[in-house]
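All protein chains but one are shown at their positions in the complex.
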Amino acid sequence: MSDSTTPQNFEPRIVAFFCNWCTYTAADLAGTARMKYAANVRVIRTMCSGRFDPQFVFAAFREGADAVLLGGCHPGDCHYMEGNYKALRRFFLMRRFLESMGIERDRIRLEWIAASEGDKVQRTINDMTAAVRALGPLSMEKRALLHSADLSAAIDKPESRPAATKGGAA
Amino acid sequence: MSAEMSTNGAPKVGVYVCHCGINIAHTVDVNACTAFAASLPYVTVAREYKFMCSDPGQEIIQQDLRDGKINRVVVASCSPLMHEGTFRKATAVGGGNAFMFQMANIREHVSWVTLDKEMATDKAKALIAAAVSRVVHHAPLVRNRVPVHPDVMIVGGGIAGIHAALTMADAGKKVYLVEREPTIGGHMAKFDKTFPTLDCSACILTPKMSAVRSHPNITLWTYSEVAEVSGFVGNFKVKVRRKPRYVKEDQCVGCLDCIDACIYKTAKVPDEFNVGLSKRKPIYVPFPQATPLVAVIDPETCIEFKTHRCKKSCAEVCQKDAIDFTQTEQIAEVEVGSIILATGFKTFDATRIARYGYGKYANVYTSLEVERMVNAAGPTAGEVKLADGSKPKSVAIVHCVGSRDAHTNRYCSRVCCMYSLKLAHLLKERTEAEVYNFYIDMRTPGKGYEEFYDRLLQENVHFVRGRVAEISDWAMEKQEEGKLTIRVEDTLVGVVRRIPVDMVVLSVGLEPQADADDVRRKFNISCSHEGWFLERHPKLAPVSTFTDGVFLAGACQGPKDIPDSVAQAGAAAAEALALIDRGYVELEPNTAYSREELCSSCHTCVALCPYGAITFDTTKHAAVVNGALCKGCGTCVASCPSGALQQNLFTDEQIFEEIKGVLKYV
Amino acid sequence: MEQWHGWDKVSYESDLDHQFADEITSIPGGEKLFSCIQCGTCSGMCPLSTYMDFTPRQIVAMIRAGFRGEVLSSYTTWLCASCYSCTVACPQEIKITEIMYAAKRIALRDGVHPKRFPAQVLAGEFFDGVQRTGRSNEGPLLFRLFLKTKPLKMLGYAGLGLGLFRRGRISAKIESIKRKGELRTLLKTIENEHWVRRSPRSEHKETTK
Partner (left out) sequence: MKYLYYPGCSMKSTGKPYEESMLAVFSALNQGLEELVDWNCCGATAYMSISELKAFALSARNFALAEQQAVNGETNLIVPCAACYLGLNKAQKNLEEHKDIRAIIDKGLASAGLSYTGRFKVRHPLDVLVNDIGLETIQKRSIRPLAGLKVACYYGCQLVRPYAEFDDAHEPMVMDRLVTALGGTPVPWPLKTRCCGGSLTGTIPEVGLRLSYILLREAQQRGCDVIATACPLCQFNLECYQPKVSKMYKERIDIPILFFSQLMGLAFGLDRRPLGLHRLFVPFDRTFPVAAAEGGAHVG
């Protein structure tokens, strides 16, 4: 897989946003169970995946992240009823936007990880780290693009009244 | 309240890196992290210490606060879910505001999960930098207090629910006890004897059941289920669906004349309480000590419900006119401050292991069926009989059916070894049969348990160490003809044995209730992988959940025997009492607020809030947040195009700073 | 008849091969072997365990403990008929049948298999035939097998062979695929890789060193 242009020692930096109740707890569980995984992911905690603002993702890329991982409760399990559905809708839009800027699909990922799924945290982080390592660092040009883009205009807030958004996100 | 840089003077951040013994220090270079922290902007103090959470550790922080060296605190140690409360308190005690604090999780997220020391240290540094750059933008906050409703709801009327209810009621609290079945008592009411003392289950349980019935502080709702839960700790609203029994509970005196009078002269319907080993009539009580002792009509089988042409002899004979075919489902709504879930377990469905022949061979029984069989009040009046009515001369008890197996349940069901020993004893006592126990490991930890095993070893019971491979009716030799043959490796001898027996008892494991997933959603709690309700912390908060005010008792949290269920029920009651007697709860101040002047009146947030906490104020032309209703998810904040909405502790600025910090240095 | 000469039943650590388990578990999914709880389900399920010198459960324990010589020279693996009843019943999902194959392969390679059973001859004959023609030819195969192993018993089976021949169920003709070169290239390329799979455990050991 490894590309000759990719430095062998490239260690990607991945910023993760985890919700407090499911995925952050699962990451704690992975720790308590001493599951070993790649050290490339740095977690920022919010109370709910509903708090994940697309701007956070762009900011992470801008500030030097090679990838962004989002983690929330499984559908139907949100501690705040449906914040994760909001996260999902934003995710699809956000990924499309990033792709349009030439940022590869594998650099942004959304996973549902329940509080009991420590092993899934381990698996997800290992998989993602390997995938991003294969992609290599995010180029400076693309980061620069994110600097210049008028993001608030580009990402029209996807929410409107629930009835209008029924039927999917992308 | 604003999250702008506080008025608390220029930011002076103290960073405290914890060794956690060697838990962190073994993998993370604590000294390097401390030196790194000292180099960060606004950091005025950076220290390391063996155990930051200990009294002396907290004292270090407090002293620095008192000395005016710092006005913001970062502790790099374990998960905030573990000790955030501890350090916030320490910060407050030292004279700071509890929320001018941030934690960096370098144990669960770093030292315990990383092999490489260098990478672990780098990751720890990044997390510390993130916390520092964020805490600079923290603002002092106050917690709101809300009163706690003193009533409690207990869901499930097995031994755990009963014990919790009596404990709470005896402490003077009003208790609603909700039970799905027509009677309380749960699984324990089905057993004949209890291990390891062999005292009679009914003798110790029925007095508690009638105490529930007569207790002035307990409202007992049997044949009822929780339909809906709303609200939050201290202030839950619960809707309970009360199914119609078609017998008025307040009129029925439990004479049971109606049952005798039913036009069905013989019982035809499989009796749920006797796990199908006997039959009941459409009008019935589950068992003679049922509490409340009130008959129930099963509309699925009652002639009146099916044809409307029954002569209703049950109603005719009732002197209290208690029979009421017109009853309908009722919804009762109550307010309570706390909830204890004691919804119990179900036994493993033995048909799932085809090799054991349950459902195929008449003389293969589950342990629960045999519990009923050996019960003097059971379907056979305590006699152990084969399908043809004869007494078995040999019995095999097969352990670990549906437990310790990747194809069914990986976990050990914990109670089966002991109840198998108990059944071995009872079967020996009742039938004088040869009794074989087939086990993988004999698990008897508990007071008096190993002694009980020792006793059985002396009772001429055979013990074969090996998991039974298959049970079948093909005979290889004369002795096996007409019998069930167990094929198993006697692992202690290293030889495969074939043992013909008359009867097989499958010691089925414990599983979460079939609807555990629906129930946990109703109460907004989590389940473990296997489907058991998840406790807040396996050791330090075993009866709490991640939802404040909802507690767990008994086997709904994991397989448990009677002593453990009762102990846990007591613990859950104590937690609920502590909550009630404190009288109030302090809420996390992580609610949303609106900077009204920035609101662009798009209304997006109003429709998004699942709690209806946001309204649009037409005079101010701005969205406003009702802090009492807001639960602090932050969904509205992420959706606000103008940045008018912000969330305390999670403002845009704080999170952007955290992102910058986590990437800037390492 | 048996005379007791006295023996020392202690297994010294120096007698054991602690790399053996890693070698065996290098097969795909082989690491599950370490999860064995010694319940004996495999032996109880196995229709052949009653003829084995060690039960499948014992073999697993012996592999884990490093009894290399005993495992490789035991009859157990050669008695395995690959019916997979152990594998599907194992509560820890250990691929016991595949473990048996792995042990057989190592025993054949090292030439330490028990000489009593012709199973390895069958395997070898089969292997050669398929390499050559792309197909297995039961008639010629059985013929060669009996010639190699028990020429005198041939007579006992001659009737059966004749019966099969008469019923058109066996023939002396050698069936072969058309594009033999294609198959040869495929197998040669793979052989030239000299590929050795590593067990996750031995890899883990390396990285933590």
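The first chain written gets the first letter, and so on, giving A, B and C; residue counts start at 1 in each chain.
We take it that contacts are C-beta pairs under 8 Å (C-beta built on N, C-alpha and C of every residue); 3 or more make two chains touch, one makes a residue touch a chain.
Being a predicted model, the structure only gives us computed values, none of them experimental.
Displayed chains that the missing chain touches over the full complex: B, C (touch as defined at the top). In the full complex, chain B touches the omitted chain through residues 354-355, 470, 472-474, 476. Residues 27-29, 47-48, 51, 78-79, 81-85, 87-89, 97, 101, 104-105, 108, 117-120, 122-124, 126-127, 130, 134-139, 142, 145, 160, 163-164, 167-171, 175, 177-179, 182-183, 185-191, 193, 195, 197 are the ones on chain C that touch the missing chain.
Here is the rule we go by: only the chains that are shown with their structure count from here on.
When you average the Cα atoms of each chain and compare centres, the chain farthest from chain A turns out to be C. A separation of 48 Å divides the Cα centre of chain A from that of chain C.
Inter-chain spacing, taken between the CA centroids of chain A and chain B, is 31 Å.
Counting partner chains per residue, chain A shows two or more touched chains at no residue at all. For chain C, the set of residues that touch two or more other chains is empty. Listing the residues of chain B that touch chain C in their complex gives 115, 355, 400, 404-407, 440-441, 465-470, 487-491, 494-496.
Residues of chain B that touch chain A in their complex: 79-82, 105, 107-110, 112-116, 119-120, 122-123, 126-127, 130, 521, 524, 526-529, 534, 546-547, 590, 602, 604, 607-608, 610, 631-635, 637-641, 647, 650, 652, 655-656, 658-660, 662-664. Across the complex, chain C meets chain B through its residues 37-46, 49-50, 54-55, 57-58, 89-93, 207-208.
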